[in-house]
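Note that one protein chain of the assembly has been removed; the remaining protein chains are unaltered in position.
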Amino acid sequence: MKVKKFINQPENLIEEMLEGFVIANQNKVKRLETERVLVRKDAPVTGKVGIVTGGGSGHKPAFIGYIGRGLVDAVAVGDIFAAPPVQRVYEAIKAADAGKGVLLCLGNYSGDVMNFGMAQELAQSEGIEVESVIVNDDVASSPKERMDNRRGVAGEVILWKVAGALAEEGADLKKIKEVGERAVFNTRSMGVAHTPCILPTTGKPSFQIGEEEMEIGVGHHGEPGIKRTKMMSADEVTELLTRQVLEDLPFQRGDEVTVLVNGLGSTSLLEMYICFRKVAQILSDYGIKIHRTYMGEFFTSLEMGGFSVTLTKMDEELKRLIDAPCDGIHFVQH
Amino acid sequence: MKVKKFINQPENLIEEMLEGFVIANQNKVKRLETERVLVRKDAPVTGKVGIVTGGGSGHKPAFIGYIGRGLVDAVAVGDIFAAPPVQRVYEAIKAADAGKGVLLCLGNYSGDVMNFGMAQELAQSEGIEVESVIVNDDVASSPKERMDNRRGVAGEVILWKVAGALAEEGADLKKIKEVGERAVFNTRSMGVAHTPCILPTTGKPSFQIGEEEMEIGVGHHGEPGIKRTKMMSADEVTELLTRQVLEDLPFQRGDEVTVLVNGLGSTSLLEMYICFRKVAQILSDYGIKIHRTYMGEFFTSLEMGGFSVTLTKMDEELKRLIDAPCDGIHFVQH
Amino acid sequence: MSQSISIEKVKYALHKVVENLEKNRQYLNDLDSPIGDSDHGESVCNAFHKIQEIVDKFPEEKRDIGELLQAVGKSIVLSGGAAMGPLYGTAFMDAGKAVLGKEELTPADLVQMWEAFAGGIKRRGQVELGDKTMYDTIYPSFLALQKAYEEGKSLKEMLREAIEGAQEGMESTKDLVSKRGRSSRLGERSRGHIDPGAASSYFIIEAFFGSLIDN
Partner (left out) sequence: MSQSISIEKVKYALHKVVENLEKNRQYLNDLDSPIGDSDHGESVCNAFHKIQEIVDKFPEEKRDIGELLQAVGKSIVLSGGAAMGPLYGTAFMDAGKAVLGKEELTPADLVQMWEAFAGGIKRRGQVELGDKTMYDTIYPSFLALQKAYEEGKSLKEMLREAIEGAQEGMESTKDLVSKRGRSSRLGERSRGHIDPGAASSYFIIEAFFGSLIDN
């Protein structure tokens, strides 16, 4: 298989992408001179807790597409699928801090946890208040008893939305961490993929898979999930994902949820709406009400073929924060 | 090649997709009972000219993702890549008309032109004021001397934005048609693809292509373009597209343009930003200023691999309309 | 074989048309791939599928062939979609108009009806012979039908020659450069492929006229 991608030298690809990104979105974002960190144009925003995130590249619109009012202030940009190094996270923290402290939002990967953790210590040692919330929404990645070992996937979008909205309201760091943790605790996801992405750095597929197979519970770096099966119909696979997600959190009749159906790269929105239809049917059967639905590509794995279903159980405060307007680069809401 | 798609029975796919779409976006959209037409929730909007569009399915977020305030009022939904029939367009016109008339926005395809044209006549015969603007922005699809034979591609997004904003301001039909036509006249696009989509109805690829080849000037239904070549670097292919677009319209030093880089389905945003970087460099060399940039998937061809570059020459009025806020289902702007 | 055509025969012929298109659905999609958007078989079959109901529900007591064809045409126009919808729909409507009031078609009526059918395509599509479209199948089939009629041939012979004319017309599109429709943007690259619409027209004519021969 030949690699068909619109790139130049693979070793320049992140830099070139960022160059384009900063030009295209210069009204909303700027780049630090010293480090590969993108920050909201008006950061640090006075009177506001800074929201910092980051991770490996290749997940666009995550992470940098979420920079903007009501969302994220600074992003430490890693290499393809590689956590950003300590120095970079540290500079992101400094750039986002307006004196009210900084919340780190990260996915539960040992690379991210270690790099963000060390950067947090470094910043704290210089007197910056820093807290972190670690996202672990992927129910397929560990049994419930080992929830703290689960991967973070598309649920991170919910954290950015909620924490970003709360920060914009002027809440303090403690409060944002508390609500952010509640949002994460209330969030569960599961994904499926039938086609790997090709890593532009190596020209190799992220995983091997048969012509009629799909991977249930896949991670968004192509990590194996729960099992390899034959392709199923949209309804069958959606039912499988949705029930597993629903059963993991004690969702109850009468609950309200936010639904996020996330395309992993090459799966069309047309297919995703077909699948969402089934999600809605199942929720209705369970007596669960949909508060808000997000449909689209929010956290991809380059051009991987597949999608994930995320449910977040709402409460009044989370509803207010989910519904708040935001003006991110690739995530805008009135 | 096996078809890996998340669908159920192919014959139900549009209906199931619409079912999901209406549930997910019920705050913004409703479906007519009689016909496969989606309309803005509050349509017909009093005091406003109705904006109606439509075309074949498979281009998500187009067409129905553009329903909303400051954009489109009603969409006639065709089968995969097939223009919607007359009756459907006619019902869309009726649903959008609040007494101030309706503007039809359509791509220049004989199917669309004939079906929309006949529907227009039908509606006019019943006393509804109807005008139409036909988009023909694809420079690869005919030489300049035969401009009226060119295909409409991603440039239609610009028409929806401009016409939608003007309608929202309360302008009359004549004015909207005039400005819409100017926007179209000022818009040029060209695309490239290296991977076909698979039609879910037939399980067949939209075109055949070699392992190292790409099609320059491809249409967004997989129609052949200008030539078949070996894969090029991002910079080379972007240069080719951008220069061809630039040379087609008499762009001049000092002009301002809106740039739209549109992913055709499976090409990652990462690649598109690399390509946009080159567009920006070329424009800067030409002394052309970028007024606004749109990056993402605006008009896809299911999961086709490729992208297109669209440039619209701005004037003060077009700038105001492009910058106006809008609240479409998949196109939101503050 | 009778030298005139009843409404029953027309109804039967229409069913045969649907059958023949259905049989060639994927082939028509495939023809639409290199120079179009790969959907022609889908569009034609979906639209023609609906006319079966029109035909079946057309009241027994109504005998007007023109009215039947107009109803068929109207269905295709209003609910067919794609490029073929307005084209075939208009053709059937015009054909119906040309024989409105007739309860039997004489060979002369048939020639007139088919002239109107071809005229409908031409009018709706703004198309000329040689543009590489369905018209390149339909118009030659009309010419052949007319010529056979003028030469005083039997209805059977007329129909056979019309089918032959259609087939030659369809095959002629292979070497043409397209001037109309989606493929018209390909210039020289459109050469070497049979036009999908020309092929669907052939299947329509083959089944329609063919069933009248056998019947």
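Chains here go by letter, A, B and C, matching the order in which they are written, and residues are numbered from 1 within each.
Following the convention adopted for this analysis, a residue touches a chain if its C-beta (ideal position, glycine included) is under 8 Å from a C-beta of that chain, and two chains touch if they have at least 3 such contacts.
The model shown is predicted, which means the values in this text are computed figures rather than measured ones.
Although it is not drawn, the missing chain touches A when the whole complex is taken into account.
Here one chain is not drawn; of A:61, A:219 or A:263, the residue touching it is A:219. Across A:206, A:238 or A:266, the single residue that touches the chain missing here is A:206. Residue A:142 is the one among A:8, A:142 or A:281 that touches the chain not shown.
Of the options A:24, A:43, A:62 or A:80, the residue whose C-beta touches the omitted chain is A:80. Chain A meets the missing chain through residues 56, 78-88, 109-111, 114-115, 118, 141-142, 149-151, 199, 201-202, 204-208, 219, 221-224.
Just so we're on the same page, only the chains that are shown with their structure count from here on.
Common neighbours of chain A and chain C, by the contact definition above: B. Look at the CA centroids: the one farthest from the centroid of chain C belongs to A.
Overall, the chain located most centrally, as judged by its C-alpha mean against the mean of all protein C-alpha atoms, is B.
Put simply, the C-alpha centre of chain A and that of chain C have 55 angstrom between them. Measuring from the averaged C-alpha position of chain A to that of chain B gives a distance of 29 Å. One simple way to say how far apart two chains are is to compare their mean CA positions; for chain B and chain C this gives 32 Å.
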